[in-house]
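These notes concern the structure reproduced below.
Only one protein chain is missing; all other protein chains are in place.
Think of it as A, B and C in the order they're written, each chain with its own count starting at 1.
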Amino acid sequence: MTTFPTSLGTSDADSISLLGQDLAHDLMGRVSFGELAFWLLTQRQPTPGETRVFEAVLIGLADHGFTPTAIAARLTYLSAPDAVQGAVAAGLLGGGSRFLGVTEDTGRFLGDVLADAADTPDGLPAIEDEAAWDALALRAVTDCGAAGRFVPGLGHPVHKVGDPRTPRLIGIAHEAGTYGTHLALFEAIGRVHEQVLGKRLPLNGAGVSGAALADLGLPPELLRATVLLARCAGLIGHIAEEMRRPVANSIYLTVDRNARYVAPGEPG
Amino acid sequence: MTTFPTSLGTSDADSISLLGQDLAHDLMGRVSFGELAFWLLTQRQPTPGETRVFEAVLIGLADHGFTPTAIAARLTYLSAPDAVQGAVAAGLLGGGSRFLGVTEDTGRFLGDVLADAADTPDGLPAIEDEAAWDALALRAVTDCGAAGRFVPGLGHPVHKVGDPRTPRLIGIAHEAGTYGTHLALFEAIGRVHEQVLGKRLPLNGAGVSGAALADLGLPPELLRATVLLARCAGLIGHIAEEMRRPVANSIYLTVDRNARYVAPGEPG
Amino acid sequence: MTTFPTSLGTSDADSISLLGQDLAHDLMGRVSFGELAFWLLTQRQPTPGETRVFEAVLIGLADHGFTPTAIAARLTYLSAPDAVQGAVAAGLLGGGSRFLGVTEDTGRFLGDVLADAADTPDGLPAIEDEAAWDALALRAVTDCGAAGRFVPGLGHPVHKVGDPRTPRLIGIAHEAGTYGTHLALFEAIGRVHEQVLGKRLPLNGAGVSGAALADLGLPPELLRATVLLARCAGLIGHIAEEMRRPVANSIYLTVDRNARYVAPGEPG
Partner (left out) sequence: MTTFPTSLGTSDADSISLLGQDLAHDLMGRVSFGELAFWLLTQRQPTPGETRVFEAVLIGLADHGFTPTAIAARLTYLSAPDAVQGAVAAGLLGGGSRFLGVTEDTGRFLGDVLADAADTPDGLPAIEDEAAWDALALRAVTDCGAAGRFVPGLGHPVHKVGDPRTPRLIGIAHEAGTYGTHLALFEAIGRVHEQVLGKRLPLNGAGVSGAALADLGLPPELLRATVLLARCAGLIGHIAEEMRRPVANSIYLTVDRNARYVAPGEPG
């Protein structure tokens, strides 16, 4: 018979274990929810410093007000208030490339640049060698531009000068002792990109989150999952607020009453 | 022009606020993710004791191995690995009445019994008056049976004698100073139900979670949302494990190869 | 070994069968998609008349412009354009009680009234005995009012006098020979409800769809599934239009720019 291996939850009549720990006695009341989430993702217990950075990222990405995903969740709750799970799910389904993908894209981009650099005779710079990071960042941004691609993690529609999460998360990573090569490279990109792009853009919060998570050892394919967990908390906040002080019907009517019919095939 | 009120996230060029707090400086690095989630749900900052109980509940409900929802998430990841958000959403969509509804049902049931009792001349018992709680519980369980309804939070398919999460969460609530009327009533149900039902059933972990959350002041309609957040962490754990050591294709083949065709209309 | 019975699709190296039919030769090119959908739901091939009514219902319910579900699907597409399946799913998740539930509620209500009447000594009226249907409808509407419940299928926010789909679908059912007890009772409700409610409300399109589908033998629990299929076509129409002439970003900005911050706990 086929068996299905797992290292997550198991139970028998008397006990429940999760990740090899006794759920009731080793985890409940002893670790934070964020610590457990990191452990579930990576199957290793984070250090207190790693937990602090991981939770700071989750908090920084939890909610940005009336985003498309929050609006979709509220409209779904309006239509199907008996199935809260559907409203949360509808909100998470917007977790794709355009708005929530920056964290993953940044982590992957930085990881690729670092992997290539590690393969050179010189290897990676020492963390404190700012000039060497700048040189590496300059090559990476230049290559990106030559390939016609955007540098992920740069720029923000609202925070045009600076995203307040970025210096804060870098500070937390330093305090927590997790500041590593991804953040070093990301900061260097912040210093040098103007030389290539001809304008100064802020390092955004989604990007710095990708860098900070990558420094914790999270591979790029787990970064979007992390953002989804963060956003899940924000979405239940929106749904709870929608229960208390609804706006979704008003959003719906605003759109419906300003609909303008255009014959098929006409430019509109 | 219609405006859309919210107390959640807002931002301008220089700052981001969430729940009236400065996101970067007052929340990131200062509160835990579980604390923020409670705050988002209720729009009030929890006490440290409330946070501890809330996080213990989230941890206790995060994962139970190969549940239907975890399997659905893994199968969806197998089919659409490019859209992790779809796999998480598919898993959450199983957060309905049958498996994840017990927490909400228990919180609502206890709340209704307490509200009725509070309306009587005697009002609610003092927390430590076990005999009075037993009397109230006996009436509630008897009424439930007379109405042909199950008492929510009683019984478990695996933990037939005792669910290890139950005493642990009650202990944490005592330590945290949040133990209140819902847990008192729930414990009394655990002591007296055998007199009515003729058999002894365990107080299950989902039920005790509903009682403990209700004691934190969470209304019943927010309990399912809490469970969904807990389960979101478990689901990203399953998807991360599926990336490393996949079982979904093997599950699919086990089902497909043991399919048995039955003509439409035949009993099967 | 456990086996898993099904009467749907099976295949071997040379052939594919669906519902016991040769998919390539008996179904493709020979039946319409609507006919197959009915067959999949009920596991029996519909008559041509049943197919005509079923497809008319699907068409009548496919789209109503910028509904909350259509807006949610477009916002999800905006956020995650690489995962069209997520946008369709987000739209369907609004298929709950408030907007799409009327069809199911009406079918169930009519079926319950008919089942009760069939159990009386007189049994059900003959289809053409309008006076007897009126009497039955009057009792049903009166009972509904006494129980404090709305009569499902009555009233419409836009079509205050008459929903144009209602007479049309009744006409199609007559032509197709499927007009039966559910539609007879529903029409009688349309004639008599004013005596009880004191105002004249239109029989709406969602309600008449429930009656017409119930007359085809579809049980209430399959009516919402039918509506979801109808709506799926509408949603892919919205997503296709969003690809060509996007409005979702404009909807998002309309909401976000008119957000108004309210401190937590204030009335808003």
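Structure notes:
What we mean here is this: a residue touches a chain if its C-beta (ideal position, glycine included) is under 8 Å from a C-beta of that chain, and two chains touch if they have at least 3 such contacts.
Values in this document were obtained by computation on a predicted structure and should not be read as measured data.
Counted over the whole complex, the shown chains touched by the missing one are A, B, C. The chain not shown here is touched by just one of A:19, A:57 or A:70, and that residue is A:19.
Think of the hidden chain as still there; on chain C it touches residues 2, 4-16, 18, 22-25, 27-29, 31-34, 36-37, 40-43, 52, 55-56, 58-60, 62-66, 70, 83-86, 88-90, 92-96, 100, 158-165, 167-169, 171-172, 175, 205, 221-222, 224-226, 228-230, 232-234, 236-241, 243, 245, 247, 250-251, 253-254.
For chain A, the residues in touch with the chain missing from this view are 1-7, 10, 17, 19-20, 43-44, 80, 82-83, 85-86, 89, 93, 255, 258-266, 268. With the whole complex as reference, residues 1, 65-69, 71-72, 75-76, 78-83, 86-87, 89-90, 93-100, 245, 248, 251-252, 254-256, 259, 262, 268 of chain B touch the missing chain.
The rule we apply is simple: only the chains that are shown with their structure count from here on.
When chain B is laid over chain C using CA atoms, the rotation angle comes to 180 degrees (nearest 5). A straight line joining the Cα centres of chain A and chain C is 39 Å long. With centres defined as mean CA coordinates, chain C is found 32 Å away from chain B.
Those residues of chain A in touch with two or more other chains are numbered 65-66, 83, 86, 89-90, 93-96, 100, 245, 251, 254.
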